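The other protein chains are all here in position, but one chain of the complex has been omitted.
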Amino acid sequence: MNRVIGLINLEEDRQLIKEITTDRPIATVPFAGRYRLIDFILSNMVNSGIINVGILLPQKFGSVLDHIRSGKDWDLARRHEGLFYLPPVCAKNDSASCELSTFYKNIDFMKKSTQDYVLLSGGHTVFNMNFNNALRFHQNTNSDITIIYHKATHESSAPCTVLQCKENGLITDIANHSASYNDANISMGIYLMSRKTFIDIVEYAYERGGCDFLLDGIMRLHNKYNVYGYNYSGYVSTINSIHDYYKTNMDLLNPQIWQELFMDNSLIYTRTKNDIPAQYKSKAKVQNSLIANGCIIEGTVSNSILFRDVKIAKGAEIKNSIIMQGCTINEDALVENVICDKSVTISPQKWLKGAINYPFIVEKNTVI
Amino acid sequence: MNRVIGLINLEEDRQLIKEITTDRPIATVPFAGRYRLIDFILSNMVNSGIINVGILLPQKFGSVLDHIRSGKDWDLARRHEGLFYLPPVCAKNDSASCELSTFYKNIDFMKKSTQDYVLLSGGHTVFNMNFNNALRFHQNTNSDITIIYHKATHESSAPCTVLQCKENGLITDIANHSASYNDANISMGIYLMSRKTFIDIVEYAYERGGCDFLLDGIMRLHNKYNVYGYNYSGYVSTINSIHDYYKTNMDLLNPQIWQELFMDNSLIYTRTKNDIPAQYKSKAKVQNSLIANGCIIEGTVSNSILFRDVKIAKGAEIKNSIIMQGCTINEDALVENVICDKSVTISPQKWLKGAINYPFIVEKNTVI
Amino acid sequence: MKKIECLAMILAGGQGSRLGCLTKKIAKPAVPFGGKYRIIDFPLSNCANSGIETVGVLTQYRPLELHTYLGTGETWNLDRKNGGMFILPPYAREKGADWYKGTADAIYQNINFVENYDPEYVLILSGDHIYTMDYSWMLEEHKMNKADATIGVIRVPQKEASRFGIMTTDERGKILAFDEKPKQPKSDLASMGIYIFNWKLLKHYLEEDSIDSSSSHDFGKNIIPKMLDNKVRLYSYSFDGYWKDVGTIESLWEANMDLLKDTPSFDLGSAWRVYSATPSLPPHFIGPHAKIKNSLISSGAVIEGTVENSVIFSGVKVGANSKIINSVIMPFSRIAENVLIDKAIIAQNCEIMTNSKIMSNDGSVIVIAENEIITPINNGKKQVG
Partner (left out) sequence: MKKIECLAMILAGGQGSRLGCLTKKIAKPAVPFGGKYRIIDFPLSNCANSGIETVGVLTQYRPLELHTYLGTGETWNLDRKNGGMFILPPYAREKGADWYKGTADAIYQNINFVENYDPEYVLILSGDHIYTMDYSWMLEEHKMNKADATIGVIRVPQKEASRFGIMTTDERGKILAFDEKPKQPKSDLASMGIYIFNWKLLKHYLEEDSIDSSSSHDFGKNIIPKMLDNKVRLYSYSFDGYWKDVGTIESLWEANMDLLKDTPSFDLGSAWRVYSATPSLPPHFIGPHAKIKNSLISSGAVIEGTVENSVIFSGVKVGANSKIINSVIMPFSRIAENVLIDKAIIAQNCEIMTNSKIMSNDGSVIVIAENEIITPINNGKKQVG
């Protein structure tokens, strides 16, 4: 896979998940007690042998630089190749930047690259996948563009991209913003193609006023290219809403999913921070939960995910909740069906309760 | 000096030097055959013992990230402290961002910092200075804010900030955008103060609609604080125009200045790249020039600065010129009083000639 | 290279044979401790936190895992451009090659390394103590006393005093007498094995010691007594925090237990950071029927059973109905269902099969060596080195 250049596009429709993305793109939303969503695609690329990864920065890129820095934690800090950033190109008229214009402005870089293939992806899907089989599939069919998809396991009205494939994988139709149905082929937004095809599509689409790689590039040129779908059968969850976010975190309390994502396959890397093992005190009661290092637990926790350095005081009780880094839950507080963003403090005896299908979200740095 | 946090502000008035700053801030303009201007202030901070440096990114920050990356080449890639970036905060109404709003948005970070002092500087001054004496001066006077200045050596109509100082260094007047005269105290745009004073000024000035730290902060509050000037007597050149840029490069052909800047004091660090020693072939004739590694010289070079990987073919002649990285000057071409930006190609037998006080500038990637 | 004020040398070459099977394959400083650390993390983190950024680590015994763990020194912020961490194994010269014959000889053989940095002071540390300490305060006191050498000291219970180098000092901390492991200790002030020397003086003593064939080339046995004889200005620096020599199985177990309880004797979570390499593992998973108290648990672990008063390292699995009490389970060991472990240290990558029982009859600590597989049949098997 060192013949593949990875591109991670962090431009996204942030409206879908706005409460926890005021200051950051979805890709850097904290997840699973320790990670940020972008860790999955980055680690998957690295574990597949890709050593040259470009990140298209969104407008609010501070948290991206802060998290990824040189790429050292993903072994991407290299004297040659390794990690590089593509700064956003501000469009003249509207404030949103546009992925095709960023690609187009950086096309010289792509032209000079020595890699044969491009793997283009977004940054907010949770999965642990090795791309080598997809590359082999791409090479063995006469595919110009391979789109990686997974099978939907349930109906959903949340918009997604649905593919119609022939038996050999050839895609006959692409429906963007479609509702999903059982067994539908849902695109994971990951595209594999030769570097030349990538450059051709970017130039063609941008020069005709396009902005979106899928809509203005692949879909307009569907007749010109052989577009194939590659079916990935592992666990996949793309985070597009608070509901997705909450549900996917809770999925991790299923030991099979936790094992598959983090332990059975290649490792998921993240920014390493210094911390100490979690401390359980004499009155601690913890069940069916994920607990990160640095936590100090004197109270009761069940069906919850505790990020690093969370303190649960005596008598406090946490249920069905996601408590992000640095939160303090004081004595005898009750927290149920809640998402606490970073560094929230809940005072003694306070009770917070959301609904299981509509969690209560507490913003960063709030003191309640 | 590990009690000092360094801040480098790359916002600037780019109009002054626009030809070579289309795609980059002045701070990343290539200089002296190998460096970028920001290398000087960064190295000076590191060599003074500062281990925590924040860089205020300008709007066009691509070249800054590309050059500095993790800060490893300046020994600033640390697990704790080290280098950090402050992303620009886009003002609502006009496209230019404003340093005070960026400071203000990041003031929490400054409040949490454990350092006692702040050293604030721009990024486009050429000098090799250890700040420890200035810190001692700051501590030994009852200074709230210390501004580092140098003595002008000649008259100039280019605008600069002129300070009036008492004998003990106390500043009685600050004139921004003044013309300079012989022996004037020219501010180097470097401010040393306690972290608390810095935070107070930022909050006060930003909340009153200010934008510029000097104009809206220090100058408005001049009565409230003791502002002192510290005189630095070494070589100083601040690059505000093409003329400054050309002249300062040519200054380096004076062995004393070259020695002072690069060899006698602490080293100036820059991004390390792999290169090979310069190759002089049998017909090479080189005099009074600075030649970087990677050059291949078969022709004639005098009073010039050649950056990395420049090729001078047989019969070609370079005089009083600055030739940046990756340029090729082909057979029998003549290049005099010229600045070639990166990767310029001059075809065989072409003649280019600017004036010694008005050099001819050839843009990046041009083929002539 | 840049002149620096104070350079540290960490003696990490010892085998630590009293740790028995725990050091059969790895050097003592690489032994895991406290749920995610290794012993060497403590002196290295202390150096980094004291602002000492040039550190030589002297290795000799089975250094492969130790070298791999030390890596570039990045973990401790010691991957510096000037200075940083250096691994100093024994080496060959023009006239042949020598192993390190003692603590003083190890430093003697690396005089060239030290001289590169031309330090004013050299801090000598050992790689087998658990404590957090700011050496910069000790250095301040060394300078204030205008001392030639300063030794870190701690009060120990009188009955243990004969295991240490014991000092007698005047009221200002000046050392009047030093006895290495005395049968009749004259005081309870024990040497912590932490020395600051003025480098020029130390170099002189090391050179003299190197040609003394009767010397065992040891700081405590030879260098310090000789300095005292010569009326060199030797001072003590008193330390009253937590400090533990983990040279034996019992003391290693005790030091782990000291981390537990509601207010532990040694609190890893205090302001002073102890750095260690962090593995890429997810938060640990506590199953629906698990019971945990008074314990430390690290990332990647899966706990389905009961854990009390124990230290669980990364990636450990504890199966349903198993009970771990008063024990230390090192990385990636797998405890199956229905196992009972009491007062044991289980080294890395062990597999404890279903229904096994590991506990001693006499109250001593049981140790299971790396990669062992324990079945109910051999389960009484006691392995104290």
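Just so it is clear, A, B and C label the chains in written order, and each chain counts residues from 1 on its own.
Definition applied: a residue touches a chain if its C-beta (ideal position, glycine included) is under 8 Å from a C-beta of that chain, and two chains touch if they have at least 3 such contacts.
Because the structure is predicted, anything quoted here is derived from the model rather than measured.
Visitor: Write out, one label after another, the shown chains that touch the chain missing from the document.
Guide: A, B, C
Visitor: Out of B:I8, B:A32, B:V118 or B:I171, which residue would touch the omitted chain in the full complex?
Guide: Hidden-chain contact among the options goes to B:A32.
Visitor: Among B:L192, B:V236 or B:V286, which residue is in touch with the absent chain?
Guide: Once the missing chain is taken into account, the touching residue is B:V286.
Visitor: Touching residues of subunit A against the unshown chain: what are they?
Guide: 2, 75, 77-80
Visitor: Over the whole complex, note the residues of subunit C touching the chain we left out.
Guide: Counting only subunit C, the missing chain is touched by 13, 15, 24, 59-64, 67-68, 71-72, 74, 79, 86-94, 97, 99, 112-113.
Visitor: Over the whole complex, note the residues of subunit B touching the chain we left out.
Guide: 32-35, 253, 255, 258, 261-263, 267-270, 272-294, 296, 298, 305-307
In the analysis below, only the chains that are shown with their structure count from here on.
Visitor: Among the chain pairs here, which one is joined by the most contacts?
Guide: A-C
Visitor: Using Cα averages as centroids, what's the distance between subunit A and subunit B in whole Å?
Guide: Taking the average C-alpha coordinate of subunit A and of subunit B, the gap between them is 39 Å.
Visitor: Could you grab the centroid distance between subunit B and subunit C? Build each centroid from C-alpha atoms only and quote it in angstrom.
Guide: That gives a centre separation of 47 Å.
Visitor: Specify, in ascending order, the residues of subunit A that touch 2 or more different other chains.
Guide: Residues 274 of subunit A each touch two or more of the other chains.
Visitor: Multi-chain contacts only, two chains or more: what residues does subunit C have there?
Guide: 273, 275, in rising order.
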